[in-house]
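Missing here: one protein chain of the complex. Every other protein chain is in place.
Chain naming follows the written order as A and B, and within any one chain the residues start at number 1.
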Amino acid sequence: MLTVRGVSKRYGSVLANDGIDLTLNAGEVHALLGENGAGKSTLSKIIYGYTRPDAGEILLGGEPARLRSPRDARALGIGMVFQNFMLIPALSVLENVALFLKDLPLVLDQEGIAGRIRAIGGRFGLQVDPHALVRQLSVGDRQKVEILKLLLAEARILIFDEPTKVLAPHEVEGLFQVFAALKAEGYAILFITHKLREVVACADRITVLRQGRVAGGFGPGEAQVGTLVKMMFGESGGEAPAAMAPVGGGTQPILELRGASARGAGSETTLQGLNLTIHEGEVLGLAGVSGSGQKELGDLILGLRPLTGGNRWFRGEDASSWSIARLRERGVAFVPEDALAMAAVPGMSVRENLSLGTGAVYRRGLAVDWRALEAAMGASFEALAFPMPPLDSPIAALSGGNLQRVVIAREMAHGPSLIIALYPTRGLDARSAASVRDLLRRARDGGAGVLFISEDLEELAEMSDRLLVLFQGALVGEFPRGSWRLEDVGRLMTGSEEVAGV
Amino acid sequence: MSETALRPILRHTLVAGAALALFSAILLVAGKNPLQAAADSFRSMASVYGFSELLVRMTPLILTAVAVALPSRLGLINVGGEGQLYMGAWMATAGALWFPPLPRWAMLPLVAAMGFLGGALWAAIPGILRAAKLVNETIATLLLNYVAPLIVSYSIFGPWKALGSSAYPESPAYPDAALLPTFFETRVHGGLILALVALLAYWLLVDKTRWGLQMRAIGGNAEAAQRLGIPVAVFLVAALALGGGMAGLAGMGEAMGVHGRLRQGLSPGFGFTGFLIAWLAGGRPLGILFMAFLFAIITAAGDTLQITQGLPFSVVNILLAMILFIVLARRPGASR
Partner (left out) sequence: MMTPLALGVLAGAVLSGTSLLYATLGETLVERSGIVNLGLEGVLLMGASVGFTVTAVTGNPWIGLAAAALTGGLANALFGWLVVLRKANQLASGLAMMFFGFGLSALVGAPHVGAVIVGLPKWRPAWLAALPWVSASTLFNYDLLTWLALPVALLVWWVLFKTRWGLGVRAVGESPGAAYASGRNPAVLQFQALGFGGVLAGLAGAHLSLSLTLTWAEYMTAGRGFIAIALVIFSKWNPLRAVAGALLFGGAEALQLQLQARGSLISPFILDMMPYVLTLLVLLAWGGSRRLAAPAGLGRTFFGSE
């Protein structure tokens, strides 16, 4: 149905795609497997017309396809489900679908469209209320709307860019059933992922990418996990999760929430009566599906969000009404998901960014004592074995990993006793992510408490000494290390089981 | 002068030239003679007195520009300089009329402080509303512009109405001790020195202190600033109040330095012009000085147009708009 022939694409010095060949057949799920940076998204962008290849071509039904824009791709029946859905939250499901209909009349026929949504939804297991606002839908339902949109816009080739990343385990099952239904009706599906187990579970054909090249391909039933791993990571076997014993975990509590509540405005999640304790020398993992209140909980601990009930205790003192500045002075540090958005000021230099959040530590009269600051930060970079970027360069010019390092060096400069890590590895390449995880572990070994918030269960399992599960703003489960099964955690995350664990 | 210093001046001259050409075209269409208008304007400025009048005009413009530039460091858009100016004049008048007779050395700082306070309190209202995330400061400062002159009108038609001058509503003349000194037989008054000191203080604050850095952090990324422990809400209110105080000083200067009493129509849009100056200067202190002088020339030309061509004074707003249009169209998106 669709053939990729010899596609290459270069970004600067990086060869993102290097002579890639791939064939996508009708009625098949074709998995595109590879670690971050292997060239999966570049290839999908080329197929979808977002980016044009430097060399090579895309054939549709044997004919070379002219793909100069996503519009061309859609006209040819190619649709894409993005990681960040292209939906408009303020509009209804119906309106979102209608936007992409090819035969939309001048005056909207709302009931007619709703009927079509229900019909297609019933056929493929994509039931959603057409009149609901997308804003009110769960992530899983939003994905259904995204698929409905493509089907109603008459796409025959569907590209899914890491669709399972945002889903809970049982929702993943549902998605695979949708795949099966689509397959049965002759749709072609390109399934991009880096999760081996899923590939083995649902793919008919597998293409593995490594460093921009096709490392191997498998027909139905040929693939084995062991071979796939080798192909993905090369002979070294990649960064297999280091099995690590829990470091005893101090018993000294650093921070405690007692019945803490915080009202959430608008799309935020309300936190209800949370009890949790973070001890010295432990990584406390926090699991939950997207939007369960993780960010709100992190902000509550950081003092960003006022408590509407309950208390926050810090090292035996009632810190319920402490300001952010005071908590930071006492050694609370923050490692965010998107450093440029949450912990750095884009218009400033590296040096200026390093000075932010240090309160009045480095002062000279009313001005900043830059020399003392540079000395302290230099020491912090050294202790972390990070290369120090040029202090005068604009922070926005740094790569994601280097930016994260600047933020971490700043946060670590004063020996923090508590680190709130909010999705700290998101958007980082595999190597940078591993180094961030390693760093947090080292801080833990040094006696700091770490609250590690993530939506990636495997990462949580690797990192946590203790695991809490958050669902709709309440803590619904707690597991000491080694006592959890991912299935149970997944069920709790999605509210399909009552409080369990210890 | 180095080449890098010359380039912005060249650019500004080009922009001004293009705007003048467009403005001339509009005047031509309206049946006026732009060359005559230019000649008249030039003649009126090319004397010692004419030049001194430019300095008089420049005084409130520097202050209202700082009133905008200071909060803009935090990403705040203060379009309320006009109202803050009126409230500064109003509070200063209240001081001058209510304080017991004092010697000048005591009276002047007191009325100046009152003027500052008037503008600061007036600007603190939108500041607090913004910090509490209730009302956007742009719309609030704009609306308050319409209220402040009404308070002034109410006072001079009512409680402060000067006896014996019923034909023209105004407050009684201030005591001599409350009048700003003037220099060299011109109308240039002490407010100019105040304005220059304010500009210097603004430069020191934003460029040299930790607070200036923190203000930029808020302007660059308010969320990150908050997360890093900078008290964003306090800064928001303080910056708007401080800016409002500057505009209040401008009002005080006009009342105590130029008019000698409180009047309606104290400001022919100084607050708005100050916004343009600050914006065009990108908040840079020297730029503010340069632009304030340029705009003093333009508004002086507006006066000439009014007198010699029989055009309403506000026609000069077209020229301001032309300058803005050209600048806006030239720097896509990056503009603040």
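As a working rule, contacts are C-beta pairs under 8 Å (C-beta built on N, C-alpha and C of every residue); 3 or more make two chains touch, one makes a residue touch a chain.
What you see is a predicted model, and the numbers here were worked out from it, not measured in a lab.
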Touch with the omitted chain, as defined above, among A:D54, A:E95, A:E154 or A:E374: A:E95
Hidden-chain contact residue, picked from the options B:L129, B:L262 or B:I288: B:L129
Which residue of B:M45, B:L143 or B:A222 touches the chain not shown here: B:L143
Residue among B:A65, B:V79, B:A241 or B:A292 touching the omitted chain: B:V79
Residue numbers in subunit A that touch the chain omitted from display: 50, 69-71, 74, 86-91, 95, 98-100, 104-108, 110, 265-267
Where the missing chain touches subunit B, by residue: 26, 30, 77, 79, 129, 132-135, 138-140, 142-147, 150-151, 153-154, 157-158, 272, 275-276, 279, 310-312, 314-322, 324-325, 328-329, 331-333, 335-336
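Basically, only the chains that are shown with their structure count from here on.
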List of subunit A residues in touch with subunit B within their complex: 302, 304, 323-325, 327-329, 334, 336, 341-348, 352, 355-357, 359-360, 363, 366-368
Subunit B residues within the subunit A interface of the complex: 208-211, 213-214, 216-217, 219-221, 223-231
